[in-house]
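Data block below; observations after.
Only a single protein chain was left out; the remaining protein chains are all shown in position.
Then we have subunit A:
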Amino acid sequence: MEQPAVNDQPRVHQRTTRTIAKPHVMEEWVGKVFTTLCVTVLVVTIAAIVYFVASHGLATFITDGVSLSGLLSGLKWDPEGDIPLYGALPFIFGSFSTSLLAAIIAAPLGVCAAVFMTQIMPGLGKRVLQPVIELLAGIPSVVFGFVGLSIVVPFLRSVFPGQGIGIAAGAIVLSFMILPTITTIATDALSNLQRGLKEGSFALGATRWQTIYRIVIPTTLPSLLTGVVLGMSRAFGEALAVQMVIGNAPHIPHSLFESASTLTSVITLDMGNTITGSTHNNALWSLALILLAMTFIFVFIVRFLERRNNR
């Protein structure tokens, strides 16, 4: 972007002598106004979304009289029952367990792919493996869900007891969705590693594997973890693909292969069917608020890791 500007310099000079530097003033002005406008739109939008979610989500506690501790620790979710019950613990449990399990599956895959692409076979890795993994990021989540429904669920059903649905199926589908995030960040981190460190290690007589797991991985660990946390936060917010394979029974399951729910799956299932302003609808917004709070925490963790990385 900078290169053409430098080349333009002589021409600009000629023009300025004729029109007394006016284009620069205009450029400055247009740039300033445009940037300010964009940033304003962005900030206003984000603030509006947070306000909207919060105002609906908090109404559950303020106007509808549902207790926060009841929502966070209640085990039974039955908003349409004769005595409505709003216990969201099964969803919170489901969200955490699926995204954690997805990260546990995807982290080794992603980091190993990154090691392969940067340390072992940079040529082939960068040319073939990286585009293939990045391709996964462009696949719509409904396709992941359908593949999960057609391949993962029947496979789990035939191998393990149960109906194949549940946290295991959700986590497997999610792990493939977050693989590009983890791999891309890990690849960047590994390729930005100072050459001197590796060369020093080799010079001391360390083998390639000793260098990788004694030097390369420990030095880049905060960046690798950043990738994993970002992947987890994506898994946490993913709705459709998980909803299709997890079963959606509002209970804490007894095994990985029993129907369970996540915060996002219950929101997508019920949001359109409920009346805006009803307690059931507000309770769904409260779940969205929990999701939002969790995302803030994930962002905070990423920031913390980045600061450690820079030190």
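FYI, contacts are C-beta pairs under 8 Å (C-beta built on N, C-alpha and C of every residue); 3 or more make two chains touch, one makes a residue touch a chain; residues count from 1.
The definition used in the following text is that contacts and distances are computed from a predicted model.
The complex appears with one chain absent; UniProt names that chain "Phosphate-binding protein" among the candidates "Menaquinol:cytochrome c reductase cytochrome b subunit", "Transketolase", "Phosphate-binding protein" or "GntR family transcriptional regulator". Looking at A:108, A:140, A:154 or A:200, the residue that reaches the missing chain in the full complex is A:154. Of the options A:94, A:125, A:170 or A:247, the residue whose C-beta touches the omitted chain is A:247.
Only one residue in the set A:163, A:191, A:219 or A:295 touches the chain that does not appear here, and it is A:163.
Those residues of subunit A that touch the chain absent from the view are 1, 4, 30, 34, 37, 41, 77-82, 149, 153-154, 157, 162-165, 243-244, 247-251, 253-254, 258-259, 261, 266, 268-278, 280-281.
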